[in-house]
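Note that this complex is displayed minus one protein chain, with the remaining chains in position.
Chain naming follows the written order as A, B and C, and within any one chain the residues start at number 1.
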Amino acid sequence: MTDSKDAHLEAERLARVIAEKIPFNREMGFEFDFADEDRPVLKFEMKPELVGNFMRGNLHGGVISSSLDVIGGFAAFCALLKRIDLDKEDVDNVFAKLGTIDLRVDYLRPGLGRSFQAEAYILRVGRKVAVTRMELHNDSNDLVAAGTGAYIVG
Amino acid sequence: MTDSKDAHLEAERLARVIAEKIPFNREMGFEFDFADEDRPVLKFEMKPELVGNFMRGNLHGGVISSSLDVIGGFAAFCALLKRIDLDKEDVDNVFAKLGTIDLRVDYLRPGLGRSFQAEAYILRVGRKVAVTRMELHNDSNDLVAAGTGAYIVG
Amino acid sequence: MTDSKDAHLEAERLARVIAEKIPFNREMGFEFDFADEDRPVLKFEMKPELVGNFMRGNLHGGVISSSLDVIGGFAAFCALLKRIDLDKEDVDNVFAKLGTIDLRVDYLRPGLGRSFQAEAYILRVGRKVAVTRMELHNDSNDLVAAGTGAYIVG
Partner (left out) sequence: MTDSKDAHLEAERLARVIAEKIPFNREMGFEFDFADEDRPVLKFEMKPELVGNFMRGNLHGGVISSSLDVIGGFAAFCALLKRIDLDKEDVDNVFAKLGTIDLRVDYLRPGLGRSFQAEAYILRVGRKVAVTRMELHNDSNDLVAAGTGAYIVG
């Protein structure tokens, strides 16, 4: 129905808003990477403010859950963009209506590394609710954490 | 078995370490309040860096999940302190061995307010795993979020 | 707005349908108890078909999660009944539209006992989503399991 090129451009535009205009995301240093057009990735670098264990220097659990929530919600948003009529619906409004209902995070391995990336996989996008699975890897490709999020979509 | 007064002092000592030495917690402005000796509370003030929605100015979901994880883990730690022999076991070591296995967060209402406080309730503290329920309220006493955490305890 | 007496009668009517007409619930032996008008309880007796560990004779985890899901959904339904206009809306339709989005179950203690009862507490009932907390106790009042459910409500 919609021109997928435009949906992609809209996704990139919103990604910049999310990374640059949302204060907490800016504090975390979250950035989106669209190298794989079908699966946007959230990337961030280790820095002192993100540390949760001052002895070992690993990521705080809150940084981990934040990154999973952000990429899960963004993946749900991208899936919504593909099915709406971009000429008729207000993309910013679609994003504004999106909200996390609940989130599960499984902390699997210590968040050690110089950089991290989070990805999301759509389990279902319905008219009311979207469900996504998320994974966070470090720069050694260790699976640091996994998660599942339910999002309200309108 | 243990002198509960000493367990309480040890809990307060660790609370200061958690709030002051863990960089991410310091960024969040997390502080513990022991006004109710039996139920320590995590408090923090709204500030620009914690905002997740720049239109409405509410807390980022990541701040919410972080606060629930921190108070849940601390409540599990306090429960452990009450049953170990403080003269024989190293309290710092008990804390170091504590880790979040998984966390569920339910985002119930927008995180609006000038200040927030998170509390935790023990569901079970076993020899290997502790399970806690957590709640986050704003300064109007609205229930902003609820959660459940499973923690490995040694 | 609505006559609370009628809402209660409707809740009792639907409870009978849920317990008697839903085959799986009948297999489990689930029954509702309205002794406390404000907090319906799901009760069931131990029987051989519900056993998950043939050495120790405790409840199967699936029975536990089923009971929590059923009472959580029913509590959400009762909360909905209190805010709709019973003369205008079709109660059966309200129930038919209710569905579990997701469920977390924490298995806290072995499901041992002659009988069990599950209760639910509303965390939030919105226009789209309801969230409830649930608990399962045995006849010694041990907390066997706890849970959280998110339900779509229309």
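Operating definition for what follows: a residue touches a chain if its C-beta (ideal position, glycine included) is under 8 Å from a C-beta of that chain, and two chains touch if they have at least 3 such contacts.
The structure presented is a predicted model; accordingly, all values stated were derived computationally and were not measured.
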Next on the checklist: Touch as defined at the start, partner being the missing chain; which of A:28, A:70, A:86 or A:131 qualifies?
Outcome noted: A:131
Next on the checklist: Considering the whole complex, not just the chains shown, which residues of chain A touch the missing one?
Outcome noted: 104, 106, 108-109, 123-124, 131, 133, 143, 146, 148, 150
Checklist entry - For chain B, which residues reach the chain that was dropped from this view? => result 101-102, 104, 128-129, 131, 148, 150, 152
Checklist entry - Hey, which chain C residues sit against the chain that's not shown? => result 21-25, 27-28, 48-55, 60-63, 65-67, 69-70, 96, 99-107
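Definition applied: only the chains that are shown with their structure count from here on.
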Checklist entry - Busiest chain-chain interface by contact pairs, anyone? => result A-B
Next on the checklist: Same or different interface residues for chain A and chain C, judged by whether over half of the residue numbers are used by both?
Outcome noted: same
Next on the checklist: Distance between chain B and chain C based on Cα centroids, please, to the nearest Å.
Outcome noted: 30
Item to check | Computed distance of Cα centres, chain C from chain A, in Å | outcome: 34
Next on the checklist: Please output the residue numbers of chain A that touch at least 2 other chains, ranges allowed.
Outcome noted: 101-102, 104
